[in-house]
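Taken from a larger complex, these chains appear in their original positions, while the remainder are omitted.
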Amino acid sequence: MTIHSTAIVSSAARIGKNVHIGPFTIVYDNVSIADNVIIESHCEIGVSNHLSEGKNLFIGGDSHIRSHSIFYEGSIFEEKLVTGHRVTVRENTKSGKNLQIGTLSDIQGYCSFGNYVRLHSNVHIGQQSIIGDFVWIFPYSVLTNDPHPPSNIMQGVTVDDFAVIATMSVILPGAHVSKGVLVGAHSLLKGSTEEDFVYAGSPAKKTCKTLVIKLQDGSQKAAYPWRKHFFRGYPVDVVKNWEKIASETLR
Amino acid sequence: MTIHSTAIVSSAARIGKNVHIGPFTIVYDNVSIADNVIIESHCEIGVSNHLSEGKNLFIGGDSHIRSHSIFYEGSIFEEKLVTGHRVTVRENTKSGKNLQIGTLSDIQGYCSFGNYVRLHSNVHIGQQSIIGDFVWIFPYSVLTNDPHPPSNIMQGVTVDDFAVIATMSVILPGAHVSKGVLVGAHSLLKGSTEEDFVYAGSPAKKTCKTLVIKLQDGSQKAAYPWRKHFFRGYPVDVVKNWEKIASETLR
């Protein structure tokens, strides 16, 4: 365990073996960090507020939280969480394993992620979002929740397994992005969708099956489902069993 | 008063009673902080530049500035300013009381806010913006000011009392969002608007009266004006006197 001399770590925090905590980072009381976790500099881990109620923040083993990130207490992340810089994650966030959260992303809490979800930079996940396994969300996309802001009514967005939300899309409250759907860049999506179709535009319309998009590598293969050709960073046993893993996740 | 031992606070700064300053925070010279203010960790308060001219930064009483936030000198905030994390606020910003600034929001200075304005996460307020009372602006919205960038001409945006700008909208230079207007998500708004109407699309068009939008709680009540049903966080005397308070603000 290496805790930098300038880090401020509560004696109440439970810190596993082989944990590294960088300079100018603060770890508060209600935090459990499993083994082999790296927390870089200038972070705040386990921030409390009037909604977090002193609940524990659990960071699973082999996780890596990059610098300037802020996590509230009251959330659970299974193993191998990886973040970019300056991510903000509020209370009551629950995630399966291998979640990736890109630089500047802002997770508002009261939401859940399956396994192997990848958020690129600057993604905003509103409260009450429910996100499946192997989902991809690209920069400057926002999952909203208030159908007539401001109000007390929250209708979270649901994103099913293997779905992809491209850059700078807004998903409106209560929308359902079905399995394998591709939401095109700069879209405004409302309502329900059909599995393995493309939705694009503002407002987004169903445009075609994802299958008809060709890989631009000269192969004439289909670009979707992406899990047929894109494996970077996934363990071999995952690549062999995408469907099985997704179907077995308890939600 | 509790100033963390790692905080760097100028002896020239005027600090009120019962002020809390967190770890790794810097408070510069030209700063006045009123009583009962919390400034969390990793902040910079009172940054100077060649435009701020050594003018004072005033943070009103009972304010709460969350971690990693940066305020320049030369701005005034009345009581009960509340910020999220990593907000950036440049010089020559002037605000009434109870301003809320969400995480990652960026206020470019040379702008004014009435009372009880609420900016959600990641809102960008361009210079020369004039914002009334009880305004709401949602994530990834941008108020612009240059009609033909880059140029030396600035036409700020005006947003009147009780108006709402939904997620990921761009308000073009010189646009006027009138009282009670709702700008729909993912819109591009130009020019003038009519009170209590909805504008949506890119470019945004007048679509209907806000009154016709129904609250999605089964009540069949109108969702707008929102001040008829949404009171969270507003003092009782405000809720009883919205119109009076708005009409009395000096601008």
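All chains are identified by letter, namely A and B, in their written order; residue positions are counted from 1 within each chain.
Everything that follows uses one rule, which is that contacts are C-beta pairs under 8 Å (C-beta built on N, C-alpha and C of every residue); 3 or more make two chains touch, one makes a residue touch a chain.
What you see is a predicted model, and the numbers here were worked out from it, not measured in a lab.
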Request  = Tell me how many copies the full complex contains, given that 2 of them appear here.
outcome  = 3
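Note that in this section only the chains that are shown with their structure count from here on.
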Ask   = So how far apart, in whole Å, are subunit A and subunit B when each is placed at the average of its C-alpha atoms?
value = 28
Query = What residues on subunit A touch subunit B, complex-wise?
reply = 6, 8, 24, 26, 42, 44, 47, 68, 70, 86, 88, 104, 106, 108, 124, 140, 142, 144, 147-153, 155, 168, 170, 172, 188, 202
Ask   = Mind pulling up the subunit B residues that touch subunit A in the complex?
value = 6, 23-24, 41-42, 67-68, 84-86, 103-104, 118, 121-122, 136, 138-140, 164, 166-168, 185-186, 201-202, 213, 215-217, 223-224, 226, 229-230, 232
